[in-house]
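Following: one structure in structure tokens, then a few remarks.
One protein chain omitted, others in place.
The block that comes next holds chain A.
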Amino acid sequence: MTGSLFKSFFRAPALSILKQRGLPNVGVFAMQRRLFASENDNQMTVREALNVALDEELNRDDRVFLLGEEVAQYNGAYKVTKGLLDKYGPKRIVDTPITESGFAGLAVGAALSGLVPICEFMTFNFSMQAIDQIINSGAKVHYMAGGIVPCPVVFRGPNGFAAGVAAQHSQDFSAWYGSIPGLKVLSPWDSEDAKGLLKAAIRDPNPVIVLENELQYGVKYPMSQEAMSPDFLLPIGKAKIIREGKDATIVSHSRSLNYCLEAAEKLQSDEGISVEIINLRSIKPLDVNTIVESVKKTNHLISVESGYPHFGLGSEICAIGMETEIFDYLDAPVERITGADVPTPYAENLEALSFPNGDLIAKVVKRSLYRQK
């Protein structure tokens, strides 16, 4: 399936999506507004939603504290922690030395000793320096210690593709963390996701990885009245259907959803194809039921993500297609669209070819529906 994806890649013209890097697609945005228009006029950027989530949880529970590089004085490299130092002081908003293994380990130790640390990685690319602390200690200690010591730590920060920052700053670690027993892994897309999932992560007694996306930070999304409440939580392990449809199911998460929505809009208006889009929200545990129920209706399954193809989230979605009752409902093989199997290049034109876009998604959906040769 990866082979056919590549064919599509090279046939696809390098499109105008490049010019919109870092900005939400206008079409997508208009569509989202329509989707939530019935609620009210509350708007919030993903960054603000994360900030509010942190603020509310710091305020609610004295055990919660935040640490990482530049999180205090500098308000965070991406300003997600803005204003929190002034409000909660240096005991609870802690600037650390540049030592991921050190402060990630410190977070694990503090969690084992009764605090609830929120450990910010400037980007998840840098979490590789602390990977042993997260996987070999954080994820496993509760099990290894016979269930006597919980490790309620949250690791959060931007993940996935960004713009113009190349191989070492632009990659998706969903599959890495999603494969580890003991971890919960969340991937918020819009502002409601950001707030509800981060708050749920902080209150969860297990170690949770919250994979944000840098390019989403500045995007404004509507917030429902319910989501504005300090009691708003989203359930971990539940996906959300962000667009209902009957012809094909797209499973995706995070930034890639923008391109799925763009493709869905195009397919609807140009071809009359109705696409259902599932926002996974939670990578681990994965909401298999929502996917199964959707495919029972649409009989076509396409997974879209920005991670590498091998052993990735898309592979997992394909496996679900084989191992669950989905298999009996499929009218075409499961398709997966992923990032290219190369380290992310810097040059704009090369970078654009490395990640899914709306045109590619539309093309693959049509192929799945036998509407394109």
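Going forward, contacts are C-beta pairs under 8 Å (C-beta built on N, C-alpha and C of every residue); 3 or more make two chains touch, one makes a residue touch a chain; residues count from 1.
The rule we apply is simple: contacts and distances are computed from a predicted model.
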{"item": "Chain excluded from display, named as in UniProt, from \"FAD-binding PCMH-type domain-containing protein\", \"ADP-ribosylation factor-like protein 6\", \"2-oxoisovalerate dehydrogenase subunit alpha\" or \"Trafficking protein particle complex subunit\"", "value": "\"2-oxoisovalerate dehydrogenase subunit alpha\""}
{"item": "Touch criterion as defined above, residue of A:76, A:105 or A:158 at the omitted chain", "value": "A:105"}
{"item": "Selected residue (touches chain absent from view) among A:47, A:82 or A:142", "value": "A:142"}
{"item": "Chain A, residues in touch with the chain not shown (by the definition above)", "value": "65, 91, 94, 96-97, 99-115, 117, 132-133, 136-137, 141-150, 181-182, 184, 205-206, 237, 285-286, 288"}
